[in-house]
Every structure is written in structure tokens, then in C-alpha cells.
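Dropping the structure in here first, questions after.
Every protein chain except one is present and positioned as in the full complex.
Up next is chain A:
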Amino acid sequence: MASLAGFGKLHDVLGLFMERFRILGGYAALAENPESAATVAADFLRQHGSRTVFISKLPTGLTQPLEKKLKEMGLQVYSYDSSEDPVHVVKMVDAGISTAAAAVAETGTLVEVAFDDVERLVSSLPKTYVCFVNGSTVVKSVYMTSGLLRSAMERDRVSVTFISGPSRSGDIEQRLVLGIHGPHHVLSVVCSWL
């Protein structure tokens, strides 16, 4: 696992993001290169018993090592191109993988920008979800996302979602349960090489 040493000012923000994401019941890891990112993600899926995975968009340079790693581990990989009915495919898979446009440290939040709802399906339906995020896009506070939002909303149709850890509910006796509708296990991999 990579360390935060040598990240200068970014150190605090990335550290805070990962700390807060973990407090929310998620898992967080830092990866220094595509290979280590692929390994972290694949190990996580294995730990949570995933046999099938749907991959949506990935950061540059990650597709090949990740698919290779997943296939080596015997996982069946589905992707956007190969799916006829995305709802049907995504509801069958154990895990989903996609990429966030940014993250917010203070609140442990991933910022998903979707121009197509397949993106949202991947982070909504499967029990396990892995999200990659470019380390340089992690901002300190929610208020710093306004530029990103404004620019995304210039497109005619866009859905931006702030995702802070696994799906949760406290509706029965206020006892926190994870994974009520969406993912139960969520890993965010901060990609430091990007």
C-alpha cells in the first residue's frame, strides 16, 4: 500500500478524505500506479466474495491491468460496451467499478458525474462497489465543488451524485445498517499517479 509521505499539502486533504470515508463505513486506499490500484481493487472484490463485476469508465491506463488482474482471479468481467440491457446485467453482478470526478475530504464524499445512467447503476445496484478517484481532484470542503458542478451542468442532461460511504439506514430503532438498497461494501481508491 502506498503512503502519504511526500504529498506535501495534498497529504492533509487525501489523509482526511480517507479517514472520513472509513469513518462512514467505507474502505479507502491510496495507489501509486495502475498496477497497485488494480491489485487493491481485485483483492477487495475477492475479500467480499465477488465473482462477477461490471466495469464502467476507468482512469487512464487502468483498464488493462485491472481487467487482467480480475480475470487472473477468475472474476467474470462485464463492461458498458458489451451490455445489451445494462439494468439486467448490472442487477446480476456482484460488484461494480467506476470512477469519480472528484472527492471531498471533510465529508468523505465521492463526486460522481454521470452523463449516462449506467454510471449511476454501477454505483447503486451491486452489493460491492469500487470507485477510483484522481488524487489531484480531492478538495477539502463541499463548498469547493461549485466549479465542478457548474461546469458539469453546462451539459443538457447530467446527474451529479455525492456519495458518502455505503448505503445506510437508521430507520429501525435508529440502529445503523449498511447496504439497505445500494452497496454494502464500498472501496475508494485514490490514484496518486494521475
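Everything that follows uses one rule, which is that contacts are C-beta pairs under 8 Å (C-beta built on N, C-alpha and C of every residue); 3 or more make two chains touch, one makes a residue touch a chain; residues count from 1.
Basically, contacts and distances are computed from a predicted model.
J.: Out of "Tetrahydromethanopterin S-methyltransferase subunit D", "Formylmethanofuran dehydrogenase", "4Fe-4S ferredoxin-type domain-containing protein" or "Putative cobalt ABC transporter permease", which one is the UniProt protein name for the chain not included here?
T.: Answer from the record: the omitted chain is "4Fe-4S ferredoxin-type domain-containing protein".
J.: Which candidate, A:Ser36, A:Ser98, A:Ser167 or A:Ser188, sits in contact with the chain we can't see?
T.: A:Ser167
J.: Where the complex has a chain not shown, which of A:Ser50, A:Ser98, A:Ser124 or A:Ser188 is the residue touching it?
T.: For the chain that is not drawn, the touching residue is A:Ser124.
J.: Check the options A:Gln76, A:Thr107 or A:Thr137 and report the residue that touches the missing chain.
T.: A:Thr107
J.: Hey, which chain A residues sit against the chain that's not shown?
T.: So the residues of chain A touching the missing chain come out as 20, 24, 80, 83, 85-87, 91, 104, 106-109, 114-118, 120-121, 124-125, 142-143, 145-146, 149-150, 152-153, 155-175, 177, 179-182.
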